[in-house]
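The structure under discussion is supplied below as structure tokens; questions concerning it will follow.
A single protein chain has been removed from this complex, and every other one stays in its place.
So, subunit A:
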Amino acid sequence: MASYNYSYIFKYIIIGDMGVGKSCLLHQFTEKKFLPDCPHTIGVEFGTRIIEVNGQKIKLQIWDTAGQERFRAVTRSYYRGAAGALMVYDVTRRSTYNHLSSWLTDARNLTNPNTTIFLIGNKSDLESQRDVTYEEAKKFADDNGLTFLEASAKTGANVEESFIETAKTIFQNIQNGSLDLNAAESGVQQKTQPAPAVDLGDKPAANSGCGC
């Protein structure tokens, strides 16, 4: 299939408290389907999808982590080398929002400084049960320099956008040179096959990929 041709691989991780819908978001993004009772994740799970950003085919390699506190020791080892981190909370449960700062600390400490962190308020379809306002979360995101969207894995609203916006940001970072592809843990791999229209400005060594 033609879609197997891609120029980059971006590594993503999805983090957040248990039951906020991390796996559901991933499933919605990769399968375009909603799983009402998504089995809970033990350790990590994995999903991929190829998207197109600025005419470039990009393969997203998404690591979906277990949310329970006890698994943090395990999931922390997956932060390394992620180009994007999707931090998810549940708009109907304030406790999941309250824990964001601890997730953010982990994400900042364990990824490289150029990792794009995206905040997602999931379950936006459950308006009547809302516990966290959009404004409040937006302020949190702005204060911490995060991009923020409220999404719904159930209806699919903003799911696609969240993943693709993150990819766009990463791609921009590559193009303006702030994300060094040669860095060991950039989270981006470039396919060595010549991609016809790679416009990477004047970065000469951009195609050697990362060492891992």
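In this section, a residue touches a chain if its C-beta (ideal position, glycine included) is under 8 Å from a C-beta of that chain, and two chains touch if they have at least 3 such contacts; residues count from 1.
One rule holds in what follows: contacts and distances are computed from a predicted model.
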Protein that the absent chain corresponds to, by UniProt name, given "RabGAP/TBC domain-containing protein, variant", "SKP1-like protein", "Proteasome subunit alpha type" or "General transcription and DNA repair factor IIH subunit TFB4": "RabGAP/TBC domain-containing protein, variant"
Contact partner of the left-out chain, one of A:98, A:133, A:155 or A:182: A:98
Residue in contact with the excluded chain [from A:36, A:113 or A:145]: A:36
Candidates A:31, A:69 or A:127 - the one touching the absent chain: A:69
Positions on subunit A contacted by the hidden chain, ascending: 18-19, 35-42, 66-74, 94-95, 98-99, 102
